[in-house]
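Only one protein chain is missing from this complex, and each of the others stays in its spot.
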Amino acid sequence: MRSGGVTRVDVRYEAPETLQAAVALLASAGEPAKILAGGTDVIVQMETDLIEPALLVDIKKIPELRQIVAENGGFRIGAAVPGLTIMDHAALAKTWPGVLDGVKLIGSIQVRGRASIGGNLCNGSPAADSVPPLIAAGAIARIIGSKGTREVPVEKIPTAPGKTSLAKDEIIASFFLPPRAPHSGDAYQRFTPRTEMDIAVVGVGINLTLDSSGTCTAARVVLGAVAPTVLLSKECADALIGTKVDAAALDKLAAAASAACRPIDDKRGTKEYRIKIAGVLAKRTAQQALEVARKN
Amino acid sequence: MSKKYHVTTTVNGDGYEYLCEAQQTLLDVLRDELQLAGTKEGCATGDCGACTVMVDGTMVCACLVLAVETDGAKVDTIEGMAQGDKLHPLQQKFLELNGSQCGICTPGILIAARALLARNPDPTETEIRYWLAGNLCRCTGYDKIIRSVQAAAKEMRGA
Partner (left out) sequence: MATILEKSGFNPDKKLKIVGSSPIKHDGIDKVTGRAKFGADMYLPGMLVGKILRSPHAHAIIKSIDISAAEKLPGVKAVICRDDFPEIKAGSADGDMTRNAMAREKALYDGHPVAAVAATSESIAKEALKLIKVEYEVLPHVIDPVEAMKPDAPILHDYLRTKGVKGADQPTNVVERYELGIGDVAAGFAEADVIVEREFDTKPMHQGYIEPQGCVASTTEDGQIELWCSTQAPWVYRDRLSNILKIETAKIRIQQSEMGGGFGGKTGFYPEPIAIQLSRKARRPVKIALTRNEVFRATGPVSGTKSRIKIGCKKDGTITAAEAELIFQTGPFTGSAFTNAPQAMFTRYALKNVKTVSYEVVSNRPKVNSFRAPCVPQVVFGVEGVIEELARKIGMDPIDFRLKNAATEGYKTIYGETFGPIGFVETLEAAKKCDHYRTPVPPGQGRGTASGFWFNRGGETTGTLNIGIDGSVTLILGTTDVAGSRISISMMAAEELGIPVDKVRAVMADTHSLGFNRVTAGSRTTFSTGMVIIDSARKAIAELCKRAAGLWGVSPDAVTFEDGYCKPAGANVGNFEPLSIAQIAAKTMATHGAIAGHSEMNVTGAGPGFGLHIVDVAVDQETGRVDIKRYTVVEDAGKAIHRLQVEGQFQGGAVQGIGWALNEEYCYGKDGRLENPSFLDYRMPVASDVPMIDTEIVEIPNPRHPYGLRGVGEVPVVPTMAAIANAIGQCIGVRPQSLPMSPPKLLKLIDDHKAKK
């Protein structure tokens, strides 16, 4: 066996001020390119020699990627808005507390000063904390590329660990979080050995809606870190829909969540453990979402 | 020679101009180009907080920011924390209460704690602990760090 390889070429840094310019840069790049938003994954991967991009396209100077605006009763969050800005958005926090809980768990405060949900999603980790609650919320990503704009549900973006369905010249510009339905609530919980600064061993995002009698009429249950991509589980949702989210429904949910897992053994947790914890956490998260829904 | 980028920035109120490679982090430049070595490298992957600095008022890990990104930005580091001979109350309390043992994590923790108190002048013990969760310390067991922050907060509130 031999080690050794090619030498690194110079790294080029560009910070376009419009999406069109950014897309054009990516489209014309002959060298390996990487989009730089908060950089909390990209810079680490460069530092540890996991990636060696020759072109970095910093998208933080593009105004629409850096703002949160109210839209049609919901919110549009720029893909490069830092986590800390999202956490400090009072109206968003009130409407989508589960999404906020996911964002709050990304790295440390320092990391959240930079890390964005666009980056969290595009890094392609099945353990990304903001992704399950975004999917549970039914968030839609707006993607801009050379061929134009497309609106895609967040769950359609990750395809495998570290991989997404985005083309080389596509950028996520923003996420749309829909208006909150009456009597609905969301929550995100994750399990980690440490209280902070850890990667989810399992993460669960749930958004559920009740009718006036307290019966669950709609639910989206999303499991993180238990499969190659974040999972939106219909079986888990079915366990809740039509029930009062009582003990029996929660047991069914737990069983469905464990059954849905296709985890791996790795340094962050064993297969067996992840399957068990998915059930435990699904229950706990559903209870939390239920409490939120009852107040809305 | 590799391609270099020209950066104009303010660090602790002083203007600086320098050339850097695109992959050089703010931490690399602060330490190796500007020789502001008070900002420490513990991991270079954002997991220890030893390089915590403020960039345009936001607390970040200098290892997770490219230097080239800080063109035109205002950077604040530990070297700018004391005003003349007057230590910041956090610095003073860390001295009095032994909040610093070996001292390698101290600059990052002081910057982080100052950012906390600017947002929340009266944090609970739990709030302090969670805010500082991104700053590893291996010597103190955190006890005296937390107490130092509490004491400084109290003094700064004039309580």
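For reference, chains read A and B in written order, and residue numbers begin at 1 within each chain.
In the analysis below, a contact is a pair of C-beta atoms (placed from the backbone, for glycine too) under 8 Å apart; a residue touches a chain by one contact, two chains touch by 3 or more.
This structure is a prediction, so every number in the text was calculated from the model and none was measured.
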Touching partners, among the displayed chains, of the absent chain: A, B
Residue in contact with the excluded chain [from B:7, B:48 or B:64]: B:48
Chain B, residues in touch with the chain not shown (by the definition above): 2, 21, 23-24, 28, 31-32, 35-45, 47-48, 50, 77-79, 81-82, 87, 91, 94-98, 100-107, 110, 125-126, 128-130, 132-147
Missing-partner contacts on chain A, residue numbers: 1-8, 48-49, 191, 193-199, 201, 266-270, 272-273, 276-277, 280
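One rule holds for everything that comes next: only the chains that are shown with their structure count from here on.
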Chain B to chain A touching residues, read off their complex: 2-3, 5, 21-23, 25, 44-47, 49, 52, 55, 58-61, 63-66, 68-69, 112, 115, 130-131, 133-135
Touching residues on chain A, where the partner in the complex is chain B: 10-13, 15, 36, 38-40, 43-44, 46-48, 56, 58, 60, 82, 84, 107-111, 113-114, 195-197
